[in-house]
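Report on the following structure.
Note that this complex is displayed minus one protein chain, with the remaining chains in position.
Moving on to subunit A:
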Amino acid sequence: MSNVENILAHPVRETVVPAPRPKITAEGAGVRFGSVTAVEDFTTTIREREFVSIIGPSGCGKSTMLYAIAGFLKTTSGVLKVDGEPIVKPGPNRGIVFQEFVLFPWRTVLRNITLGPEIAGLPRAEAEERARKWIRLTGLGGFEDAYPATLSGGMKQRVAIARALTCEPDILLLDEPFGALDVQTKNYVMKDLQDLWIAASKTILMVTHSVQEATLMADRVLILGARPSRIVADVKIDLPHPRDPADPRLGQYRQEVTAILSAEVDRSMKIERSR
């Protein structure tokens, strides 16, 4: 996208700052639904401006953890903090993007994106001003007055991303954001998201089941094990951004993550069969 290239020409950061402040801290955090333990003993620290991906076999509770950090679900054990404060409810410092976009069909693209500032009580003009910046950066210019029903999947996901970013959150939580997109669209949106992340300097936590997505985009990949799930590996992807999908070093990381993940999937299959 050419509009993002402008920002790329003036990157905010060239190299990773040595040790940014911890943004999200989890100490033995767990979520249980009745007698079912979705996640347990989730312990990690996500630093400011870090891009962390959570990956795991399906049904491993990775989205559950993301929702707990968003404040939609309550943890049943351990501690979960943002900026040193325990998470008690959702807040505008944490933006969310869902797999199925979850746009509001009765609002135009512009009105979907201005929703956050509207709720924050900003005057309409100021809300639109803020929205326009992200409309431009996500390549949605010209679609402001369209209703979501008329957009393609990729465009819808851009609206969802712009909507989350217009609230100017410190943290962006992505729940399988490319899961509902076709391969071509996915590659475009993925590239844009990387560029946006570099330009916007946000902390991003992304849940995915795709090794390729996780290794291409994240600084760190947390691998969750089978139910009851906990972190089985924390792989640091030590490559500069933006990354080239054809980079052979990336291929090695992919193999490494795939190997750990396959072992976990095998284990979970065995558990399921022995039941």
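As a convention for this text, contacts are C-beta pairs under 8 Å (C-beta built on N, C-alpha and C of every residue); 3 or more make two chains touch, one makes a residue touch a chain; residues count from 1.
In this text, contacts and distances are computed from a predicted model.
Asks: Missing chain, UniProt name, options "Sulfite reductase (NADPH) hemoprotein beta-component", "histidine kinase", "NitT/TauT family transport system permease protein" or "Allophanate hydrolase": which is it?
Replies: Of the names offered in "Sulfite reductase (NADPH) hemoprotein beta-component", "histidine kinase", "NitT/TauT family transport system permease protein" or "Allophanate hydrolase", the one UniProt assigns to the missing chain is "NitT/TauT family transport system permease protein".
Asks: Among A:Phe98, A:Phe178 or A:Trp197, which residue is in contact with the omitted chain in the full complex?
Replies: Checking the options A:Phe98, A:Phe178 or A:Trp197, the one contacting the hidden chain is A:Phe98.
Asks: Over the whole complex, note the residues of subunit A touching the chain we left out.
Replies: 67, 70-72, 89-92, 94-96, 98, 100, 102, 104-106, 115-116, 119-120, 147, 149-150, 163, 167
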